[in-house]
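Pasting a structure below so you can have a look.
Here the complex is missing one protein chain, while the rest keep their positions.
So, chain A:
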Amino acid sequence: MSSSREGAGGADGSADGPKSRGLRIFSHFGLPKTPGHQIKGDIHPAIIKLGLQFSEFKICGANARCIATLTAFKTVIQDYVTPPHNTLSRHLMTHLSPQITHLVNARPMSVTMGNAIRQLKLEISDSDIDLPEQDAKDELCQKIDNYIRDRIIIADEVIEDLAVKKIKEGDVVLTYARSSLVEKILLRAHSQNKHFSVIVIDSRPLLEGKTLLHSLTSTIPPIPCTYALLPALPSLITDADVVLLGAHSLHANGSVYSRAGTAMVAMLAKEHSVPVMLCCETYKFSETVMLDGFGKNELAPVKFSPGAPKSNSNLEVLNPLYDSTPASCITAVVTEVGLIPPTSISSIPLALGRTTL
């Protein structure tokens, strides 16, 4: 109990003493992790580095975190030596588990990482016992490379092709914060000499939209951009022809777990009959059901709110990172298997062949 209260109490460490009423409803929010947290057990240096990058938000975003994790695991696997009287297929996972725990302690695991790790576990347990150790490790690394290539890189290219077709000449595309995929789509459309302009809506705590602005305006010629914070959205949504959004994960009931604020952009777009296209690779699908953005969330570290007043016994500064958009606000999900309604997510793993997922 006391530790969970401390969790919502922020990183100031003053969790003891009388905390404000109503705190308990927020107590399940993920604790903002302090960098340099304890290292327990035999942690590979690559993982320690990655943990710091995660907790400092140097590597941020579902795709980036998944790729970074898998790449780090390749190093871990190559440096791994199977102890005597053990087999790689049985023992490697016990070696990887503390590494994963370390990453989760740095920042709660993303759905993408969870899916990729589950796949990795499957591959490890399937690896041939009779294979020489180095060959088995090479084979695993190859499989990791294939996963990154197939499920992320190639998937993104297919999604780019599909989504670019939906941007018509003269369109105004509205997007929220920064999704690496949406960024690639916009740059691809621009490289095909389509003329369109972009409205970037942004909000604290992370203000990731500024990064997107930098990359959109550094093209030649620059893409015409409008930038505004979330409260200004109602003034701009009427100008938009299409809304492109990214996702952290997509759940079985069709709700979209994404950067906080996404839900309101989708809600307002729906109200103004602007189509909302969610760009999302199939490896972001999760079999769990998400009913609202409150049950599962994560708090941004205090360093992202420099101007905010300090928390005290009556005042608590919370920076939730995610929210959940109901399926009803999404017009279509652009995946590498085509454009589908958000409620058909559960049929996709079958379409892909369950065993390879």
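Observations, loosely collected:
Note that in this section a residue touches a chain if its C-beta (ideal position, glycine included) is under 8 Å from a C-beta of that chain, and two chains touch if they have at least 3 such contacts; residues count from 1.
By definition in this document, contacts and distances are computed from a predicted model.
Of "uracil phosphoribosyltransferase", "Complex I intermediate-associated protein 30, mitochondrial", "Translation initiation factor eIF2B subunit beta" or "Elongator complex protein 4", only "Translation initiation factor eIF2B subunit beta" is the UniProt protein name of the chain excluded from the display.
Summary of contacts with the chain left out: across A:125, A:146 or A:238, the touching residue is A:238.
Set against the missing chain, the residues A:217, A:253 or A:343 yield one that touches it, A:217. By the touch rule set out above, chain A reaches the unshown chain at residues 20-23, 25-26, 203-205, 210, 213-214, 217, 222, 224-238, 259-261, 263-264, 267-268, 271, 292-294, 297, 305, 307-309, 312, 314-320, 322-324, 326.
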